[in-house]
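A single protein chain has been removed from this complex, and every other one stays in its place.
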Amino acid sequence: MTDWEPKITTFLCNWCSYGAADLAGVSRLQYPPDFRVIRVPCSGRVSPKFILAAFRHGSDGVWVSG
Amino acid sequence: MDKCIACGLCAEKCPKKVDDLYNENLIKRKAAYVEYAQAVPLKYAIDKDNCIYFKKGKCRACEKFCPTDAINLEEKEEELSIHAGAIILAPGFTAFDPSEYLTYKYAKHPNVVTSFEFERILSATGPFQGHLVRPSDHKEPKKIAWLQCIGSRDINQCDTGYCSSVCCMYAIKEAVVAKEHAGSDLDCAIFFMDMRTHGKDFDRYYDDAKEKNGVRFIRSRVPTIESVEGSDELIIPYVNENGDISEESFDMVVLSVGLKTSPELIALAEKLGIDLTEGKLCQTASFHPVSTSKEGIYVCGAFAGPKDIPQSVIEASSAAAKAGACLSVSRNTMTREKKVPEEKNVTGDRPRIGVFVCQCGINIGGVVDVPGVRDYAESLPFVEYVTDNLFSCSTDTQDIMAQVIKENNLNRIVVAACTPKTHEPLFQETLISVGLNKYLFEMTNIRNQDSWVHKDEPDMATQKAKDLVRMAVAKVALVEPLVEPELDVDERALVIGGGISGMASAKSLSDQGYNVDIVERSAQLGGMALNLFRTWKGEDIQKNLSELIESIETDSNIKIHLDTELSSVEGFVGNFKTTLNSNGKQEVVEHGIAVIATGANESRPDEYLYGEDSRVVTHLELDQMFMNNDPSLKDIKTAVFIQCVGSREPDRPYCSKVCCTHSIESALYLKELNPNMNIYVLYRDIRTYGEREYIYRKARLAGIMFIRFSVDEKPKVSKDNDVLKIELWDPILEETVVIKADLLALASAIVSYKDEKLAQFFKVPLNEDGFFVEKHAKLGPSEFATDGVFLCGMAHYPKPIDESIAQALAASSRAVTLLAKKTIHVGGTVAEVNPLFCSSCGVCVSICPYSAPSFIEEGPFTGRAEVNPVLCKGCGLCVASCRSGALNLKGFGEGQLMAMINQI
Partner (left out) sequence: MPDEVMGSVLVVGGGIAGMQSALDLADSGYYVYLLEKGPSIGGSMAKLDKTFPTNDCAM
């Protein structure tokens, strides 16, 4: 184990996954604080450009959920 | 209640544990509680019947710990009197309590649960977090049985003669979902009498459950459940279809309990003076499906007969339409409108960003270093003002925020707090109140998605909050004010179809004050109902129908177009332009909305000697004989009905819904004409749902014989020396039965018109059976995903008159919500095309689910794409798919999202 923490860019659909992430909070589920969420109106908005840009800016992972 | 911020501290500190009714008492909750995490309003309540303070006069722990002083234990019950123009009753149902059935061991054995308890067991928010275990030892069950008709179709033990309509489907669903949870090894068996899957796509679901999911279906009414001493197992003895006695053991048994009217509701009905049926349900008439016996009081949902969600939603809108019709002169007299100050133009101004960081009591502040985040925000570019608030959403903080925006001349706002899904509109209101465009705002979620989920890692949660604020600031600096264009709505309506549904819908629209054009392809109004004799409640259809036709013909708001079809449709919600064609004569009508009520047809059977022997008739032909008082009817010695003729077969796998009831009603009428007549009904499942069950019981008592057949062994009809002979295998007698009939009535299927032309005109979909596909199977049954187009009657799915009229009223109610606005506000976050970059590839046009993009037809950019902001829902699918970079999604532009990505 090291202290290294990954940086994960997360695109969440406003109508489903973003709400689910809210519900995870309401339910007080605990998960690692490595995600940075970008709210999108629909996962269809996530262009491949954004994913590449996230990696270019140092993300270790990109998660698109919708 | 305004002060409660739903932090949950009161529930945490409350010492009193009580049964959790929301979870069917399978677990405990506190006396200070919120029903469930997604409850609306999300405000905690004190359960007065269980609270220690209310019982014993001391405790008040919740009051002491509440950070916002939201708890007032001195609050007294108040009596309010309300003046209203109409009342709608939507009180719902109570589930049948099976503890009175001693033989089913519900009260004694923990592994005998009701279907409602099983719903909670399956639910992720339920007592076992969605892990399928049995209550006795929390072990995963290997075998589960469902017993149908517990508290339904039973006058011996519980005095509920009706069918609860929904249990067959919910039991199948529970079995399918249980297998999804536990894997295919789980054995699920449903014990039933008749499988009543009569709704849209229900039979397909039943077939899939049987064939794809491997759910077992056993036709038997189970008399009792036996338990084994010293074991958690349950034994079900039953008589199988061949009459043999078997038994099987299960780990868990689910009782599919019926829907009942509660005693309190019966008392309320008495107080209001409204009539109930023999099943203690609200009495309504087929032609007035949501009207109670008292004027001005309407009913919807399960109180008017057990029903599923879409039918409840349909009736809810119908009741609204009826209430709206009697109050239409007072429309908009009591609603209030907000005054909005003029919007300040900030285009081109340097961003002046204000950042408000919320502590949410200790919800955020207890984990995240809020002052640290606030100070960090001050270092970010364009940030002119920062502060932190204890509760940003409170009314006084909103007032302060408005003041701060004005004093500091801020033009972009970031709030770091809870979730924008619940609170964004509130903060946007504050922006609007000081003349800022509401899109100059960004909210970032440092509670639900930060402090609440990382409570043991405060440092990293604080770092995450800082990152999120930095991302939000980067985005908000680039946002521009967006306009929400306003669009006038043409207040006229077009109804397509002059049958019962179309007429009921047109009448309802007219009653609510709108002008209607009604189009009928034939030469007269009335549609299919012209061929029908009487309803299952015994109402004369022709009498009611001619009254409806007359009310349409004498209505000055309604213009009738007979012998007319549509030849083209242009435009979109609020502004349609439709060309009508009547025998070559063209007429253009302009309208704001359209209702599709084109109905369905009776199929012509190609079996059972139909068309070859005049004694073989369809449903509708038999009704015609009834209406003509055909003298030959009295001489019939033996009449036979064959059900599911062309329905529920591989080529047409749906149920036509009305036939079982219609055949039984016809059989009873024949018995009225000649009590000595022998009558046989050959069926697969009798689907007399709801209180229709009474006529099934009546028919059995009247001596009408019911013989079941399976789709693999259908009856054989032959003609032998002019004798019409029907042979079929009787599974109970275990022998072939031969009937010589004088009349053979075929319950021929109801088929759609497969109107692809109409579907294309309005850009609405048809399903594989040719019926129109509604917006949402549960919540949008009377409208289309295409705005401004509505749906009712048999064009949606086969249904009886009462349900057709209910849906017609529902379609008109949904339409009025648009027409009453007079203008439509279009969302600001929509896609736009820069035609200079467009390469006319058409990807956006083909990919959009809402048909918003199209090709420009004239001018310098002919052939390039444009997006109709009225139709655009702002999903951004086209934007991400555009290979030329010509499309932009306002509010979620490439630059704005890239700015966020850059800051991660």
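We just call them A and B in the order they show up, numbering each chain from 1.
We take it that a contact is a pair of C-beta atoms (placed from the backbone, for glycine too) under 8 Å apart; a residue touches a chain by one contact, two chains touch by 3 or more.
Computed from a predicted structure; not experimentally measured.
In the entire assembly, the chain absent from the figure touches the shown chains B.
Which of B:K3, B:H131, B:R204 or B:K421 touches the hidden chain is settled by the complete complex: it is B:R204. Across B:P15, B:P41, B:P425 or B:G863, the residue that sits in touch with the chain not pictured is B:P41.
Interface note: of B:K173, B:K344, B:R615 or B:K763, the residue touching the hidden chain in the full complex is B:K173.
Taking the complete complex into account, residues 22, 24, 34-36, 38-43, 45, 82-93, 116, 119-120, 122-126, 169-170, 172-173, 176-177, 199-202, 204-205, 300-302, 308-309, 312-313, 315-317, 319-321, 323-324, 326-327, 329-335, 512, 777-778, 813-814, 816-817, 820-821 of chain B touch the chain not shown.
We take it that only the chains that are shown with their structure count from here on.
With centres taken as mean Cα positions, chain B sits 31 Å from chain A.
Chain B makes touch with chain A in their complex at residues 37-38, 125, 419-421, 445, 447-450, 452-457, 460-461, 463-464, 467-468, 471, 829, 874-877, 879-881, 889, 892, 894, 897-898, 900-902, 904. If you check the complex, the residues on chain A that touch chain B are 5, 7, 9, 14, 18-19, 21-33, 36-42, 44-47, 49-50, 53-54, 57-59.
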